[in-house]
Each structure stands twice: as structure tokens, then as C-alpha cells.
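Before I ask anything, here is the structure I am working with.
One protein chain is absent from this view; the other protein chains keep their places.
This part shows subunit A:
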Amino acid sequence: MQSDDEDTSLHSCFDSLKTAVMGCCYSICHKDTDPQENTVNERTHLLEVTEQQQETPVPAASASTPPRKPDEQSALNRILHETATNVIDVGALGPYALEAGAYSERVRVYSARVAGLGAAGAAAPRLLADLPHAERAALLAKPPLGAGDKDLITNAVKKAAAAISELRVEHHEDLVVPFRVP
């Protein structure tokens, strides 16, 4: 398996070298022989590329091939793992049942831990919460509202009631609008 991989990588290196060398030879020969060097034809590059830039990919590719192999392997493993987790295979799941001993052990552990949570846990949501006796007595012992505050509240409520009683629906248009129905 590994030797096959090495063979294929060697082949790819040789192929890239071969094409690069052929390209160089061609460009050299082409320069020497072609009188119409500066004319634009189907073989001219759209972007001007220097010879150095053309040659650089070959050693870079051959140098980077050996360290890329583990990356490829890990990437393949990752893809394999992701595919395995994404596959829906209900038949392979099979019946699952917890052993009786493990079940009772877990019930025991849970009940002990849940009992240990104490009253500090989340209280049931309620609108009117009970206050402790001392706090309640202190609240009730406070002096009542002043006469000025009472008058203010009474007047505000009277004004609000008067304003609400004055609300009227003003009739402007017909309730039923005909939509050109014959």
C-alpha cells in the first residue's frame, strides 16, 4: 500500500519534471527560431510569466510532496469519520438495553445526587412568593401611605377612568366595502 503511494508520488514528480523540462526546451527553442516572437497568437500567455516563475513550482511541488502525505492521510481519515457519523444506518443500531445491575446502580447514584441538590436549586416560577415571617412583619409595621400620596393616586385613577370613558369609535366609512362584485 505504502509502496504504491510512493510509486504514484514518484510518477507524479517525474511527470511534472518532464512537462517543466519540455516547456523550458520549447520556450528556448521557440525563442531562438521563432521570428514572430512578439506577435500574439494562440500560444502566447494571457499573463506575462517570467521563466523563473515558471520553473519554481517544480522544486516546490517535489519538496512539498513528502510532508503532505500525512496531511492527506489525516484528511482522508477525517472524511471517513465524518461520513461514518453522517450515515443513517438504523439496522446497525440494534436493541440497546442497560443491564439491570448498572440500571439500579445508576438509579441509586442519581437519587442520592438529586437529594443532595438541596433547596438551593431553581425554585418553581411563581407570581407571589412567600416572604419569611420577620420580613413580612417588618413590611407590615412600616407607616402607611401619606394623605398626599393617596390623593395623587386617587386623582390619577379618576382622570384615567374619565379618559377611558371618553373613548368613542368615530364612524367614518361603511363597515362593508363592495369590491366591484356584480
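To be clear about the criterion, a contact is a pair of C-beta atoms (placed from the backbone, for glycine too) under 8 Å apart; a residue touches a chain by one contact, two chains touch by 3 or more; residues count from 1.
Note that contacts and distances are computed from a predicted model.
Missing chain, UniProt protein name: "Ragulator complex protein LAMTOR3 homolog", from among "BBSome interacting protein 1", "Ragulator complex protein LAMTOR3 homolog", "BUB1 N-terminal domain-containing protein" or "Protein DPCD". Considering the whole complex, the residue from A:43, A:113, A:142 or A:180 that touches the absent chain is A:113.
Within the entire complex, the positions of subunit A that touch the omitted partner chain are 86-88, 90, 93, 95-98, 103, 106-107, 109-110, 113-115, 117-125.
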